[in-house]
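Only one protein chain is missing; all other protein chains are in place.
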Amino acid sequence: MNHLDFDWKPVALVPLLSLLVLPLIGSGSTWLTLTVAGLAMGLIIFVIASGLTLVFGLMDVLNFGHGLFIALGAFVATTVLGSMSDWTMSHELWRNLVAVFPAMLVAMAVAGAVGLAFERFIVRPVYGQHLKQILITMGGMIIGEELIKVVWGPQQIALPLPEAMRGSILIGDAAIEKYRIMAVIVGLVVFGALVWTLNKTKIGLLIRAGVQDREMVESLGYRIRRLFIGVFVMGSALAGLGGVMWGLYQQTVTPQMGAQVNVLIFIVIIIGGLGSTAGALIGALLVGLMANYTGYLAPKVALFSNIALMAAILLWRPQGVYPVANR
Amino acid sequence: MLTRLLSNDLPRSRTLVMLLLVLLLGLAFAPFLFPGVKALNVAAKVLIFIVLVASFDLLLGYTGIVSFAHTMFFGIGAYGIAIATTRMGPTWEALAVGLGCALVLSFLLALVIGLFSLRVRAIFFAMITLAVASAFLTLASQLSEFTGGEDGLTFKVPEILSPSFELMDEAFLGVMLDGRLVTYYLLFVLAVVLLLTLLRIVNSPFGRVLQAIRENEFRAEAIGYRVVVYRTISSILSALFACVAGAMLALWLRYNGPDTSLSFEIMMDVLLIVVIGGMGTMYGAVVGATLFMVAQSYLQDLLRLGSEVTTGWPWLSALLSPQRWLLWLGVLFVLSVYYFPTGVVGRLRLRSARRTSVRVPS
Partner (left out) sequence: MTQPLLTLTGVHTHIGAYHILHGVDLSVPKGQVTLLLGRNGAGKTTTLRTIMGLWRASQGALTFAGQDITRLSTPEIAERNIAYVPENMGIFADLTVRENMLLAARGAASEKQMDTQRLDWIFGLFPAVQKFWNHPAGKLSGGQKQMLAVARSIVEPRELLIVDEPSKGLAPSIINNMISAFAELKATGVTILLVEQNFNFAQKIGDTVAVMDNGVVVHSGSMQDLTRDAALQKSLLGLAL
C-alpha cells in the first residue's frame, strides 16, 4: 500500500480510546496497568482471529468452530508443561522459556493437524453454502469439545505460569505483569511475521490477491484450493498458539473456553472487516482494551461494552474498518 | 374442516400422518399412559420444545435466517414469569404482568436486532446474534438481585397449577388429578394452539413472501417486497413465540436460572431438532422434539449400559459415557446436515411423493 494513501483513521481509534478513558480512571498508574493488560489481551486475540479472517476473506468460509482450536491448544499446553515441571518450576527465565516454547510448538502442531482434518471432513463438503457452514462448523466444534473432555476430562485444569514469568515489574506506581509484556512481544512477533509474509513473499501475494478475486488467481494458474488448505491449517495453528497464551493469561483452561472466546473473536473480525489482517489487529486491540477498561470501571457491562463498540463501528463503517475491496 | 385447521398444510405422507396422530394421542393422554414423574417431565419438555423449535423453524426454515439469539427470548419469557411471581406473589395477575412484560421486551429486542442487523449479511447477523445472546447470558448471571444470579429463582405458581392442589380426592384412572396435571394440560392446549397458529402464519400470504425471500432475496426486493420489513416481522414473531415457550417452561419447572433457559446447549438442541426433524416444515418440530427428548432421557441409560460393558477398553468406555451424550448428538447433527438435509419429515414426504408418482400412469 502506498504510504501516502494509508487510511490512518482506524489506527487512531486505539490511542483515542485509551486517552478517552484516562480521565474516567483517574490514576495514571492504574491506567498504564490496564492499558498494557488490554494490549496483551488484544494481541492474544489478534493471534487467534488473524487466521479466521484470512480464511473467510480467501475462501468465503466462516468457521464457527474456530474456538475448538483455541481450547485444543490450551489443553495440549497443560499436558506439555505438566510434564516439564522441573523446567517450569525453575526460577531462571531461560529454563521456563525452554518449557514454554515447545508447549507452543506442540500446541500449534496439534491444532494445525486437527485443522487439516476439520477442513477435509467438515468444511470442504459445504463450500459456498453459508447456512450449512454455520451449522456444520458449530457441530464440529461440539464434537471436538466433547472429545477434549474424553481425553482430558470435563473439569477445568490449572495452567499455572512458570515461576520466572510470574509477578510484575514496577514502572513508577504502575504494576505491570511480566507475562503480559511477554504476550505483547509474542503477539507483535506474530503480527510482524504475518505482515512480512503477506507483503514480501509470493505466497502472501497470492493470499492478498485471492482475498480480492479468487477466480482471477485461478485463471493465472494457481491452485487456490491448496492455498486455502494451507491458510486454514495455519489459522488453526495460530488459534492453538493463542489458546496457549490465553490459557496462561487466565491460568486455567476449561473445555468451554473455545466457545467463550469465539464470541470475542467474531466481534473482532466484524469490527476489523472480514478478510483484513490489519483490521483484525485494530479490532483485537480495541476489544482487549475495552474489556480491561470496563472490567475496572463497570464490570457488569463488560461484554455489552464490546457489543456497543461493534455497533458503533458498524454505524460508521458497515463493513468493518478495513473492508476488503471487491465483494 | 381438518384441512382448514391445518391451514392447508397437510402432512402429505401416510407415515407422517400416523406418526403425528400417535404423537398427538400420546401427548394428550401422557399422564395416563405413562405414569411416573420422569415420563410426565419428558412429555412436558416435548410440548415446550415443540413451540420453541417451531418458532425457530419460522425464522430458519421459512425465512432463511440463522439467529443464535433464539434462546435469549426463551429466557426472557421464563424470567418474566419467574421474576413476576417472585415479586408479586403466585397470582394470575403476576403471570399476566410477567408474560406481558416479557413479550414487550422480546418485541423491542427483536425489533432492534432485526432493524440493525438484517441490513448486514447473513454471516454478520449470525455472529451478532451469538454475541448478543452471550452478553445476555452473562447479564442474567450478574444481575443477581433481579434474576437470582447463578442460582436462579424458585417460585410458587397460582393455586390451581401447584402440585398441592387437588381436583378430586381419589385418583382418576390411576392418576392424581392435581395441579401438575392441570399445568400439563395447560401446556398441551397452548402447544396445540400455538403450533396451529404458526401453521396459519407460514401458509398465509405473509408466509409465502417469506419463502420467496428465502429463495431469492434479490428478486423479492425487485418485485417490490421490502425484504427488511418482512424479515423483521418474522424475527419479531419468532421471538414472541419463543418467549411464550419460555413462560411455559417456567410454569412447569417453577424455577428458572441461566442454565435452564439461556444456555448455549439449549440453542444447540434447538438447531439439532430443527435439522433432524426437517427445516421449513413445522411438523419437523413436532417429530424432532419428540425424538430428541425421548432419546435424551432414555438413550443416556443406553449409553451408560454401553459404557459399563466396555470398561475393559477405557477409551471406548469414556466415549460411550452417558455424559458424552452431546458428542454423539453432534455426530448425528453433522451427518444430518450432510445426508439428511430435509430431515425426517422431508424424507417421509419424499418417499410418499415417489410412491404416488409411481402409481400414476405415464
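Letters A and B name the chains as they come in the text, with residue numbers starting at 1 for each one.
The rule we apply is simple: contacts are C-beta pairs under 8 Å (C-beta built on N, C-alpha and C of every residue); 3 or more make two chains touch, one makes a residue touch a chain.
Quick caveat, the model's predicted, so the values are computed rather than measured.
By the touch rule given at the top, the unshown chain touches A in the complete complex.
Considering A:9, A:223 or A:300, the position touching the chain not shown turns out to be A:223 (whole complex). In the complete complex, the residue from A:122, A:142 or A:206 that touches the missing chain is A:206.
Residues of chain A in touch with the missing chain: 1-2, 5, 202, 205-206, 208-209, 212-213, 215-224, 325-326.
Please note the rule applied: only the chains that are shown with their structure count from here on.
Look at where the CA atoms of chain A average out and do the same for chain B: the two points lie 34 Å apart.
Those residues of chain A that touch chain B in the complex are listed here as 56, 62, 64, 122, 125-126, 130-132, 134-136, 138-140, 142-143, 146-147, 149-150, 154, 259-260, 262-263, 266-267, 270, 274, 300, 302-304, 306-307, 310-311, 314, 318.
Remark: chain B residues 64, 66, 116, 119-120, 122-124, 126-128, 130-132, 134-135, 138-139, 142-143, 264, 268, 271, 275, 315, 318-319, 321, 323-324, 326-327, 329-331, 333-334, 337-338, 341 touch chain A in the complex.
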